[in-house]
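There's a structure below that I have some questions on.
Omission of a single protein chain aside, the complex is shown with its protein chains in their original locations.
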Amino acid sequence: MLTTDPYDDDKLREECGVFGIWGADTAAAVVALGLHALQHRGQEAAGITSYDRNWFHSHRAVGHVAGNFDEDHIIRQLPGDAACGHVRYSTTGESGLRNVQPLYAELSSGGFAVAHNGNISNARTLRQELVQHGSIFQSTSDTETIIHLVATSSFKTLLDSFIDALKQLEGAYSLVCITPEGMIGCRDPLGIRPLVMGKLGDAVIFASESVAFDVVGAEFIREVEPGELIVVNDKGIRSLHPFAKIAPRPCIFEHVYFSRPDSIVDGQSVYSVRKQIGAELAIENPVEADLVIPVPDSGTPAAIGYAQQSGIPFELGIIRSHYVGRTFIQPGDKVRHLGVKLKHNANQALIEGKRVILVDDSIVRGTTSTKIVEMMRDAGATEVHMRIASPPTRNSCFYGVDTPKREKLLAAQYDVTGMQDYIKADSLAFISIDGLYRALGETGRSNDHPQRCDACFTGDYPTTLTDQDGLANVTQFPLLAERVT
Amino acid sequence: MLTTDPYDDDKLREECGVFGIWGADTAAAVVALGLHALQHRGQEAAGITSYDRNWFHSHRAVGHVAGNFDEDHIIRQLPGDAACGHVRYSTTGESGLRNVQPLYAELSSGGFAVAHNGNISNARTLRQELVQHGSIFQSTSDTETIIHLVATSSFKTLLDSFIDALKQLEGAYSLVCITPEGMIGCRDPLGIRPLVMGKLGDAVIFASESVAFDVVGAEFIREVEPGELIVVNDKGIRSLHPFAKIAPRPCIFEHVYFSRPDSIVDGQSVYSVRKQIGAELAIENPVEADLVIPVPDSGTPAAIGYAQQSGIPFELGIIRSHYVGRTFIQPGDKVRHLGVKLKHNANQALIEGKRVILVDDSIVRGTTSTKIVEMMRDAGATEVHMRIASPPTRNSCFYGVDTPKREKLLAAQYDVTGMQDYIKADSLAFISIDGLYRALGETGRSNDHPQRCDACFTGDYPTTLTDQDGLANVTQFPLLAERVT
Amino acid sequence: MLTTDPYDDDKLREECGVFGIWGADTAAAVVALGLHALQHRGQEAAGITSYDRNWFHSHRAVGHVAGNFDEDHIIRQLPGDAACGHVRYSTTGESGLRNVQPLYAELSSGGFAVAHNGNISNARTLRQELVQHGSIFQSTSDTETIIHLVATSSFKTLLDSFIDALKQLEGAYSLVCITPEGMIGCRDPLGIRPLVMGKLGDAVIFASESVAFDVVGAEFIREVEPGELIVVNDKGIRSLHPFAKIAPRPCIFEHVYFSRPDSIVDGQSVYSVRKQIGAELAIENPVEADLVIPVPDSGTPAAIGYAQQSGIPFELGIIRSHYVGRTFIQPGDKVRHLGVKLKHNANQALIEGKRVILVDDSIVRGTTSTKIVEMMRDAGATEVHMRIASPPTRNSCFYGVDTPKREKLLAAQYDVTGMQDYIKADSLAFISIDGLYRALGETGRSNDHPQRCDACFTGDYPTTLTDQDGLANVTQFPLLAERVT
Partner (left out) sequence: MLTTDPYDDDKLREECGVFGIWGADTAAAVVALGLHALQHRGQEAAGITSYDRNWFHSHRAVGHVAGNFDEDHIIRQLPGDAACGHVRYSTTGESGLRNVQPLYAELSSGGFAVAHNGNISNARTLRQELVQHGSIFQSTSDTETIIHLVATSSFKTLLDSFIDALKQLEGAYSLVCITPEGMIGCRDPLGIRPLVMGKLGDAVIFASESVAFDVVGAEFIREVEPGELIVVNDKGIRSLHPFAKIAPRPCIFEHVYFSRPDSIVDGQSVYSVRKQIGAELAIENPVEADLVIPVPDSGTPAAIGYAQQSGIPFELGIIRSHYVGRTFIQPGDKVRHLGVKLKHNANQALIEGKRVILVDDSIVRGTTSTKIVEMMRDAGATEVHMRIASPPTRNSCFYGVDTPKREKLLAAQYDVTGMQDYIKADSLAFISIDGLYRALGETGRSNDHPQRCDACFTGDYPTTLTDQDGLANVTQFPLLAERVT
């Protein structure tokens, strides 16, 4: 078996996208469209929970939004004018239906549905305590911890219980909840993961990225602020700031790779930032060559920026198939590098005899880079220079991004020269961390008060990592001993 | 649409069958066979949870055991030498996957899987209290209440917590649990629902009926006693009697209809008891006629008993199709009584010009009886006499049997003469309550200390009915406000 | 793997049932009901073709009628006031969709749909000639030969071409065809397979058995005569007898096993004939015993006849499960004879210490009989006597019945004493061939002019067997070299 699964890419993976709406007819249909626009944030499963002022209605499925939520009869089973939804890329081994969000619980105050983007870095520790006191978990998701904290809080009102729960959390969370008392959107004090607020007529929307507003024709209002909690109900919109104020550190990788180029993140056009990264890269790491070739599709904006800055022509030297499936069997040894060829093919007529600059957004394990370099050489390239639109990725993320174990990261094993040898490129260069901050409009990284979470590059984690510390020599898995088929 | 679904029959329905085994290779395969033999106790869904001494493995499915648990790849996903299983006929409106048993919880003591036959008559009241204290329910099943009581018990050991939980329950329960500390089988103090213990080599089995032992080649040991709790593990078998001793009252309807004729229930052959009921019926309610015809298949043993006692020949006057499906559309008014005809057809050549006695086990709504009587007349019967192998069913069951609302029961609306008119029979007679007890080997019903639960006939419920009392004017449904599709 | 598939029974199998109607609204719905009543004649696949006077509409499926043809949206896709249908038990190895009938062809005269019960015993020889002349076959079914003969006939009208085709056929065929010129029902000159005609309002029906009329509320008119061809269209009903008249020989096994007991075949009640066979059997082969036990369900009428004649009580000594699936995996050697136990279980409380007479309709391979005898002994029977309601089955059928190869038939390998030893019964007896004819109302078999086709018992085949003769040393398979998955 050889995989051609896009998720098996040599990429970091955002875990989740969230979307919620309060006050719109056919709310679930709007959520389905919004989730479709956020599909790049999680391709393994999707779910929607609607609320018709009496009942909550949920549909969760493994697979894409299209195919699971595009049919009339599904949407009709999700009535109500409020709904939230979630797309998910599972990070643990377990991608079963029981972890598909929104999670739902019947609290003493009534129903409670929650969709979560991020990762609670003390979830395991909290979970252990909750189980000791009689809470029964049904999933292996860290998000379920939040629900049980709310359920067992000694506060009287749902809102107080919810804030009580949040205060015990550590890590990253952008949450959208639907309750009988209204829709709640909130973002952790550091604002690690994004969350934006919009308007569709009188209805209010929360979404992970502004691109979800475009597809439904909604209007962007503003970002939800780090540490802000917004309650939307029929009485209006109410903003709370229940946490002590600290300097925010939103994830820098949203600009590098996660977000769609047509989104506005932290007030900046992702496409423009990526082009600017490409330009900075061309300034920092110039090389004489005939062609600038993007590694499709994520490397394209930086490649355009590199080409415009350097004056070297931008060309489609690698053609990407639109019809990528999961796996194909391999018909014998004659076929080399099948996986990468199913997805990418060299445009040989263009490349033959040329010196090429490949531009990609990042190197994770280095497997794809190695194959692409070789593919260029097989197609007759005389020189292959690789330019990367982010600094070397040396550290795992514990805030809702799927990273390989640290020891699998190429940049954790080699210095840049070693990496260049590994991928067999004629030259390899990464943008500097300050160059990256410059592309974002800063003068550089403030090492005293870093403006972003850049732990994957720097190892400078903005929170404690309770579970990691406590579980150093503990296996990752046995949250639930039941395996369901 | 006209239904030909066997479950839509005009019958009371046993809700569940349970089966568990400890200490056998491929335990799940044995459970699958045992559940297949118990399929008549619940046809809507089935589930098996196995335990391999590290992990629990569960598969639950809507539908029959055959078709869901007969394939190798499913059984291979259920490894371990211990397993329990459940077949279910859902009584509430909700037959979704989340209610399919065994239910599983991760307690602080480890995994806990439970299969339940019966109904907890104070489950709703207990549930409300548990939710107030922060328990989050995931199903609408009364069985989940037991799990949360165990989880939140202040006792230290699992066994003490489990007994603590049982003591708060009211109603009927035969339970089989799989835990890291062993398999637990137990029966409520009144022993309302059956549970038997058997042996397959060194492995111990619990099952709802002895017929499940036959199919797997196991040996019958004994009944689990009312109020008994048996723990089976690698150290052996340990019997506990944690409850105050009271006189048992096992369900009399197991003999009338629920159990298979080849089972031994309460030490008696079900087939022999049914034949004896038929014989008593012939003595109590004789009539001159040409043929004794069973309403297939449940009326057959009583019809044989009636025929042998009366000397009137037993004949197959109604042919039952083996190929019953759920629904067929009706091609216009020309086709009358389509549902019943798809399932039953009169053997017209036999019936024409004859006086017939129909023997059936019970009358619930009267719909089938009406159609069968008419079918006999259409086939040319000159007289149609109906004899019923149980007293009139006048009351709902709250102990794990699906009964229509009281007002739908024909015997709650009419006296016997009225019922005879309703079904348009030339005569109608039921066995007397004392006749029924006589067929079971008693001299009659002891009205002071009734030997059985016969509430469906007498209205004499052996327990308080807390939920019924408390919820008199409350809708039955909103245990969970989430509807999942 | 152990099978519990009912079709894997140790029984001969009728291959097919057919049903057609002309002139009724929602014709396809009527056909679906009729096929459901004929399901016992073929359980592997079903198909319906309707005709709306412009288009033909077909749905074919592997599986039962219920489950494939009971839903509204399927029937709505089969519009028109004429339709025919087919249920099929495949006899060759190939049970793919391409062999599921009705077969359809677009002839120069228009559409032509045909459903066939029987087997053309020179189909292979005809096929070879047709292929030589350019006909392209799409199935491995003998029925397709008929279609190509019609298509390539030099006659001008469809009816002439059809009769031209029939005249080249040898073997057994009851056909129902739908064409723009009307519905055609016809039966081969010997009338080997049954076909009856009925009425539903103004609509005319053809069906394999009268029981199909009962379920749709239609009226029985008469049998289609051997060698008769009936054309039904809007102008009326027209009967033709295109063949030279010969003495008919309808299949005797329809009475023994194939037909439903509530059908009228050749003017006789199948149930009455079977009871009479049981009575003859009791006269010919009496034995002292305590119980008469039917091997369910096919042995039941003969067992009732045997019991009434002998005065020995009829009892349900074997309980048959209603929930039979296809296969279960076997959990180790502890479980013996799993297949038969899943389907049949001894009623041990009844049998223990008794001398029993088992009554079954036939013995084919002897596998089930062996297991049932052993099951009786395991349950404590002191003597086990087997009585069979047909003569020994010694020969294969080539007329549309699935028989094992001759060398697999127990009666082809042993005499009765040898068979008795094989199945380990205390005694074994079969009804005589004359006894069987007597039960049918004859004085015995006329050896000069046998009244029935009884080749399976006598080896006296009423037609030549061209394919068998020609293909003596040829493999059965390669009609089509394409295998479709």
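Labels for the chains are A, B and C, by order of writing; each one numbers its residues from 1.
As a working rule, contacts are C-beta pairs under 8 Å (C-beta built on N, C-alpha and C of every residue); 3 or more make two chains touch, one makes a residue touch a chain.
Remember, it's a predicted structure, so these values are computed and weren't measured experimentally.
Q: Which visible chains touch the chain that is not shown?
A: Per the touch rule above, the missing chain touches A, C.
Q: Among A:15, A:106, A:315 or A:402, which residue is in touch with the absent chain?
A: A:315
Q: Which of these touches the unseen chain: A:12, A:82, A:197 or A:216?
A: Reading the full complex, the residue touching the unseen chain is A:216.
Q: Would you write out the residues of subunit C that touch the absent chain, in ascending order?
A: 49, 54-60, 74, 77-78, 104-108, 110-111, 113, 131-138, 147-148, 151-153, 479-485
Q: What residues on subunit A make contact with the chain left out of this view?
A: Residues of subunit A in touch with the missing chain: 1, 4, 6, 24-27, 29-30, 32-33, 36-37, 39-40, 43, 64-67, 69-72, 75, 200-201, 211, 214-217, 260-262, 264, 269, 271-272, 297, 300-301, 304, 308, 313-316, 319, 321-332, 334-336, 338, 341-342, 345-350.
The rule is simple: only the chains that are shown with their structure count from here on.
Q: Select the category (line, ring, star, complete, other) that matches the graph of chains linked by touching.
A: Contact map by chain: line.
Q: Determine which two chains are connected by the greatest number of contacting C-beta pairs.
A: Top-ranked chain pair by contacting C-beta pairs: B-C.
Q: For subunit A and subunit B, what's the span in angstrom between their mean Cα positions?
A: Computed value for the inter-centroid distance: 50 Å.
Q: Among the residues of subunit A, pick out those that touch two or more other chains and give their numbers.
A: none
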